[in-house]
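Have a look at the structure that comes next, please.
Note that one protein chain of the assembly has been removed; the remaining protein chains are unaltered in position.
Our next item is subunit A:
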């Protein structure tokens, strides 16, 4: 299996691939957004502006399907960032992967890459989808988890706390498990989909020429999966926020 190029600095592990890919994702999204709003026009929007407005409206619809749009307006930016960030993350690993084969110990910034210390012939994966890493998707999911609970406590404290003991107090453990299951499911769903896609790509590439049409087909499908997973992550985030913060009159 391919390994991550991790170096240790001051007791902290730095996964250079993950950090680099996160950075690239941030830059790509930022450049895309910046290009889209470069020549903002009310009456004659450009192609990229139109696309961006379409995304905004898409997220708006998504938010309004989960909660009252008046209440959910402040989450539109969050939904947009989630959508763009996860989508770009998902498709970054599709066009190619950069893998180096290290023989013996290799160092970077004067620090040895950890995997090469234990493995004589380590395959280091430098370019991949950042979301093909469980720790990164878990970070995103944890952030959502915190957000859900904080917003629930802030905007809807009484009903939010009450829902833990509904319909009876005996359901308290079940409700806590449900609450924890949300981010876990978010993280694992996103990671597993993208990671599996990349594994299958790597496997197909091993079949060399015969695998090429399948590689192309799988890349196309992965594009779809990447968009779908970005949508699902954003949608579920909004649904969870809606559940926690909006009290519906029964």
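What we mean here is this: contacts are C-beta pairs under 8 Å (C-beta built on N, C-alpha and C of every residue); 3 or more make two chains touch, one makes a residue touch a chain; residues count from 1.
The rule is short, and it goes like this: contacts and distances are computed from a predicted model.
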Among "histidine kinase", "Pyridine nucleotide-disulfide oxidoreductase", "ATP synthase subunit b" or "Glycine--tRNA ligase alpha subunit", find the name that the UniProt record gives to the complex chain excluded from display. "ATP synthase subunit b"
May I ask which residue of A:119, A:135, A:175 or A:203 touches the chain that does not appear here? A:135
Out of A:25, A:193 or A:243, which is the one that touches the chain we can't see? A:25
Would you mind spotting which of A:42, A:170 or A:209 touches the chain that isn't drawn? A:42
Where subunit A meets the chain that is not shown, the residues are 1, 4, 6, 12-15, 18-19, 22-23, 25-26, 29-30, 33-34, 36-37, 40-43, 45, 49, 52-53, 56, 76-78, 80-82, 84-85, 130, 133-140, 142-143, 195
